[in-house]
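There's a structure below that I have some questions on.
Shown here: the complex without one of its protein chains, the others still in place.
For reference, chains read A, B and C in written order, and residue numbers begin at 1 within each chain.
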């Protein structure tokens, strides 16, 4: 079997390409996604390959994009809408909360849409191009939320998201776009939504995380093993809503020490959900208080010196892991 | 000292009236708030008393209302914007997240605005007139979130919100508007933002809650005392962001058993934050796993039979409290 | 029109008798608009009615029985009691189910028409909304989007003089809302929304044209909300003179007069029809009343569509 090396970004493009090839109902649209290939060039080449009917630009109108996707999904297409940055989706959050989230429950008509949204910081994007808003989307009934960390997952999950009969918010991490590479089989395999994955084994503690922080957690774990001999499990959630309860509980049970790491704000962040769930369900199995490592409740700062302090780092994760393990 | 009985709704109106009287910079606006007095008649009489320059109607334009408030706040007014229902604020969430939340951090120019938003269900409002979205607002850096349960608090807190130099999201519970009454002193007293209050003492467990659920929790606690002799503390958070950490920790320490109750959706709901905080901070003081009693992750149903099952009830709270106490 | 009128009249009575949970929002006085548009539609066309558009539902074939089921929150109704009153539709009749957020359905129907046409039908859309909704950002994004994408939707603006308590003088400052069309590069018309026959003829030409040209159009229908915003509202803020003026222009009375004068129907035909409508309303209400409320045990079912659900 031939294998190609792909970045996270290329893998998502490849997933889109497979979906576009496999089903004529799939359409890809958003601001600048056509000939230009999108702000990150993620959709580069798709319009050329599939034509302007399948891959097209829209005006700067997030509510028209998201509401339009709902209408397309209701009437026979499988739309994939791109938000240029997740931040700008907040101008039309009601389309997610009201139209996308409630329509199937109220009418039994499925809304099979996918919303792709680049997230996260670490590149000097400042307060309005670096947000991680998974907690907001995950609070909405009726939508699914996916946030991959690896090219192979990204490719398989975008494909499954497109063919899922529900609205899926597909969060992509900009920091990973060109930084993470993997050898992927040429033969394409979809990846089921909903399953977490242990991407590093260990029994001294577990870091439950997703997106860019999976990589920071893995590095922190490796360094801890090298430096202190501790073995830390890393659980990549991959799907944030509905999340893999069994995997979370199994990881907690196997390690008795739980840390959640994310790049988003702390208060009412996604980590609160996981920590609360673990505390409720397997309280008696925990040997130490669960820990959240997150960004502080601060608008995302621009200057490198500030952003470095803002974003959870390998060093910070290691320190907190040591505290947790040696509690 | 003379005292008048006021409903929750009248108390908020009285707080607005005091603010309008005390400072000419205060303006009150939104859809239908003027001569009509608002969808709930909460602002009834204010335009008559203070004139159309101070209390005025706007077009159906939530982003203009919220963004306009930010501009007014930056340039010398103390605006109080009404959302007719909190649900509709989601059409302009970016004005809260971007303009209201980040401007002081970035520019050192305060944004002293207040956004009033009727929340909550229990009256057949269906999926788009019953939402409780405090978790979304509480995730936003730079804004404060208030959610009173009693007329006296509502009156004092709206006044303090208006004079606070930060954006304050003032959540009002529609179910309480005309159901809850209190004797209030004629002499007006502001209520500090940020402090929780123990509104029932007890040492067998604590229910941490806010808004309409304070009343359900109080009744559940009273019934448990009568029926089983247990004494349950009820802590009313009153301000949800930033919340009163000391009061939460003190309550957990005093009871060793913690329940959070809210009417909003469970996943990534506000309760997750409180449970996570307690688990992190005072894990060793807990004698039982903390518990969340919330609505399920379901669009808010219309039919009375469904809504009754959707909303946390006194009976449900009691049952869960018994489980918690007898764990 | 008549069936819708009789249905709403009954709903209003039931509301004031305390027999309807939630609220009742009537389109009395505005019936010509839904009637004239649906009568000009084809099976493949799409509709996004809002709160005053019972004639759209009925015009597309929704039953009065289903409407009572909906208002009574019955398990058997179009939303199974999960949503209430005006929030229903029927995709097999081409009718989308509204959300409350004003303007928010406008991009949805634009997307829906795009989808139907990409799938090979000659569908056009009819999107209904009020003067208040015309102030929302979604109105703007949807009209511009439809224009740029060449999507044939008739944006039916029911200008009924009020948005809740707010008169049009505080909602906009252009002369007519139809003046907004030029800003989207589409045609805009302001017509008498209470003249069913005239409107029917107008929409006939219009719908042919846009089906052919695949272009959107803005159709402002001048009308009047003859009741409160909802039945809880005494609408004392509406000048009596305005109500009087429009009650002389009642769309049903006018349509009957025109049709009788033209010899199309007789007064007796009308009375007979009216009797049938009243009977149908009675029967439907009684039947719906006897049907079950949703089972609370089903509360958490059907939040997500299962895999394998037919997506076509």
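One rule holds for everything that comes next: contacts are C-beta pairs under 8 Å (C-beta built on N, C-alpha and C of every residue); 3 or more make two chains touch, one makes a residue touch a chain.
The structure displayed is predicted, hence computed values, not measured ones.
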item	value
For the chain not depicted, the shown chains it touches	A, B, C
Contacting the left-out chain in the complete assembly, out of C:9, C:44 or C:179	C:179
Residue among C:39, C:91 or C:148 that touches the chain left out of view	C:148
Positions on chain A where the hidden chain makes contact	31-32, 35-36, 39, 57, 59-63, 85, 87-88, 90-92, 124-129, 296-299, 301-306, 308-310
Residue numbers in chain C that touch the chain omitted from display	135-141, 144-145, 147-148, 170-175, 177, 179-186
Residues of chain B in contact with the chain not shown	25, 27, 53, 58-59, 61-79, 91, 94-95, 98-99, 102-112, 141-142, 144, 164-166, 242
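As a working rule, only the chains that are shown with their structure count from here on.
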item	value
CA centroid of chain B to CA centroid of chain C, Å	35
Chain centre separation in whole Å, for chain B relative to chain A (CA means)	31
Chain A and chain C, separation of their C-alpha mean positions in angstrom	40
Residue list for chain A, restricted to those that touch at least two other chains	63, 91, 94, 98, 102, 105-106, 141-142, 242
Multi-partner residues of chain C (each touching 2 or more other chains)	79, 82-83, 87, 99-101, 104, 137-138, 303
